[in-house]
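For reference, the structure I am asking about is given below.
The complex is shown incomplete by one protein chain, all other protein chains being positioned as in the whole.
On to chain A.
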Amino acid sequence: MSVGVVEMDRLSLTPKTEGGTATNRRCVKCPEAGILSGLDPKKAVYCRPCFMQMVMHKFRSSIGRQRLFKDGESRKTVVIFDGTPAAAFLLGMIRSGLAADAHHRLQLDPVVVAVVTKLDRQEIDAVIKRIDTIKSYLQCDWHIVHLAAVLSDNLQDLSSSSSEICPGVDQLDRLIELFSSIRSESGRSEMKVRLRTALLYRMTETMGVSKMMTSDTADRLAKLSLSSLALGRGAQMSEDTAVVDKRHPKVAVIRPLKELSDKEVGIFNRFEQLDELTVIVGDPDRASPAVQTITDSFVTHLQAGFHSTLTTVLSSASKVKTATTSRIRCAFCFSSSDDRFCLACRGILDEVGEPSLLPSSLQ
């Protein structure tokens, strides 16, 4: 029997035969025909059950390797949901992990925080309604918060689940004005990322939780690494991409999807019907070019021609560290700094035309 290696078309996930030529390749785990591959089609190919098992194993081993949830540590973890296929995948992994029998149970007590970054009120309401339908998938505490909440000086009421108003929407106009006063599109994009991270740190800390889990995949982390390099954050590449990131004095960031690519997640979601859990929580990138969008297309283009690009970039990032010996932490991103703010954050903050619009801790 002659079987072609099936390549998932990048956009539509429709199978097509590679190069139109059938090749006889076997699954690396069992005698079945190999029809699915990870990042590099020239390396291991799998049949469907073994592929699914490989993906799940990558997720479980990235957590197990770190021994985060053992030795009496609190198991409560804030899971960040941003509506992407990777976030849907993460929800699926957690649900199946919690449903497993005693020996395989995921040692984790999740609290899901969904972050909305849309700037139009009607669209925000639509996103919240959509997230409400997703809540039933994972039975645990859910909180929905808007990015603008980072501008609020009082985060205490965010933990309250009795409120019908989405926290942060009251600060929406101020956030819009803040973004308008930033001089460049690159600065706006970077500010959005930094404010979102700052909000998540504050929320997690306010809730009394010491761990936060995100759904960043290898694709996203590699693009983030190169964008950071171009914005002067090269020294932070290692921390920005680590599976466990302990820059913040009280909150550790966990990135269990670091070794999984968008391609693998997409295939898995298709087979497990996890695509139903996706929602677009943010506005699309503007038409005007920015460092971030140029980097995204650069990495995507390079990965198509050189299959080890993502893994090599992440490998490079994990081997470097900041050269400074300063003990000071940047007040914005908590990385090592020679001053109150690190060089890159100061560059972004200097682009803000109205400093009074920033959170008070950053003025």
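One rule holds for everything that comes next: a residue touches a chain if its C-beta (ideal position, glycine included) is under 8 Å from a C-beta of that chain, and two chains touch if they have at least 3 such contacts; residues count from 1.
To be clear about the criterion, contacts and distances are computed from a predicted model.
Of the candidates "Trafficking protein particle complex subunit BET3", "2-oxoisovalerate dehydrogenase subunit beta, mitochondrial", "Probable electron transfer flavoprotein subunit alpha" or "Cytoplasmic tRNA 2-thiolation protein 1", the chain left out of this view carries the UniProt protein name "Cytoplasmic tRNA 2-thiolation protein 1".
Touch with the chain that is not drawn comes from one residue among A:Leu226, A:Val281 or A:Cys330, which is A:Leu226.
Of the listed residues A:Ile63, A:Ile80 or A:Ala317, the one in contact with the hidden chain in the full complex is A:Ala317.
One chain of the complex is left out; on chain A, the residues touching it are 184-186, 225-226, 228-235, 237-238, 289-291, 294-295, 298, 301-302, 309, 312-313, 315-317, 319-324, 343-344, 347.
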